[in-house]
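Removed: one protein chain of the complex. Kept in place: all other protein chains.
Going by the order they are written in, the chains are A and B; count residues from 1 in each one.
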Amino acid sequence: MMYLLSLVLLIIGLYGVLVKRNLIKIAIALSITEYAIFLFFALIGYKKGGAAPILVEGVKAESFVDPIPQALVLTAIVIGLGTTALLVSIAVRIYEKYGTFDIREISKLRK
Amino acid sequence: MVTQLYLLIGLMILGSIIALELKDLLSAVISLGIVGFSLTLAFLILQAPDLAIVQIVVETLSLVILIAAILKTTREDTNQGLNVKEFSIWAAGILCALFLIFANQSIGLMSPFGFPNTRMAQNYLTLGVEKTGAVNIVAAIILDFRGYDTLGEATVLFTSVMGVLATLRLVGRKK
Partner (left out) sequence: MNRGMTIIVKTVARLISGLIFLFGFYIICHGHLTPGGGFAGGVVVSGGFILLFLAYGSEEAKNEIKIWRASICESLGTFFFWLTAMIGLLGGSFFFLNILPKGKPFHLLSAGIIPLCNLFIGIEVAASVFGIFIALSTLKRGDKS
């Protein structure tokens, strides 16, 4: 059930990318999609009663959560920041040239 | 603990719906902040402190970048002009419903929540300290066992920043 809720968040972000017309709204929806994927990965790796995968001196833990999904998500978060910044910078240049953020008017004005 | 996770995911879904439907762009970006900070709390509950540190700082910087872009250009949303009979909205809705139906069936094939299949990670967890000498197993994975992937990620970050710097510079543009 919890996996299904995180996929609902993914669907909301995907719907925003497909339907919305404002470029900034598209960037926000892309961010929401990325957050849903990170949440899904963190949910897969969780183990009931497990501790964080870091050894502490003098404390012996019985079991750890799965560290591999965490290793995959760690770099993906910083890359998500980079792609959001790239999309926003392109949107700012488009606003300077065409005066609007609306993607339908931009495609009409190009002709 | 499971109820706390349900509450946090419910808050994220509510915040994302609000962020996409608001007319004022600045308020929509602040609603995106709700989603990001709830994700930090979810990472802490799911025993992933590395991810929580990175997510909270990256979320703040992403909000700063979006607000800087909005304040430079415009603050209000474009008129959507929704027509309910329009084809694209119905197509998007049917796609989402189909995706959820198929996802429900394949989630039934996965192992249940809280009991993961750690076939790959058993080797890393038991022999990680002897083979690498690092106590933080996640750092040992991303820099020693799977260091090649980290080199690829560093290259992708480098490329995206080169793209930003190339798009936003003024030197070399014809007047």
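Keep in mind that, in the parts below, a contact is a pair of C-beta atoms (placed from the backbone, for glycine too) under 8 Å apart; a residue touches a chain by one contact, two chains touch by 3 or more.
Quick caveat: nothing in here was measured; it's all calculated off a predicted structure.
Within the full complex, the chain left out of the display is in contact with A, B.
Among the residues A:I54, A:L72 or A:I103, only A:I54 touches the chain that is left out of the figure.
Across the entire complex, the residue among A:S6, A:T33 or A:S89 in touch with the chain not shown is A:S89. Residues of subunit B in contact with the chain left out of this view: 49-50, 53-54, 57-58, 60-61, 64-65, 68-69, 71-72, 129, 132-136, 138-140, 142-144, 147-148, 150-151, 154-155, 157-158, 161, 164-165, 168-170, 173-175. On the side of subunit A, the interface with the absent chain consists of residues 52, 54-55, 57, 74-75, 77-78, 81-82, 85, 88-89, 92-93, 96-97, using the contact rule stated above.
We adopt the following convention: only the chains that are shown with their structure count from here on.
In this assembly, the C-alpha centroid of subunit A lies 2 Å from the C-alpha centroid of subunit B. Remark: subunit B residues 2, 5-6, 9-10, 12-13, 16-17, 19-20, 25, 28-29, 32, 35-36, 39, 42-43, 46-51, 54-55, 58, 61-62, 65-66, 69-70, 72-74, 77-78, 80, 88-89, 92-93, 95-96, 99-100, 103-104, 107, 110, 113-116, 118, 120-121, 124-125, 129, 135-138, 141-142, 146, 149-150, 153, 156-157, 160-161, 163-164, 167-168 touch subunit A in the complex. Residues 1-9, 11-16, 18-22, 24-25, 27-29, 31-32, 35, 38-39, 42-48, 50-55, 64-68, 70-71, 73-86, 88-93, 95, 100-102 of subunit A are the ones touching subunit B in the complex.
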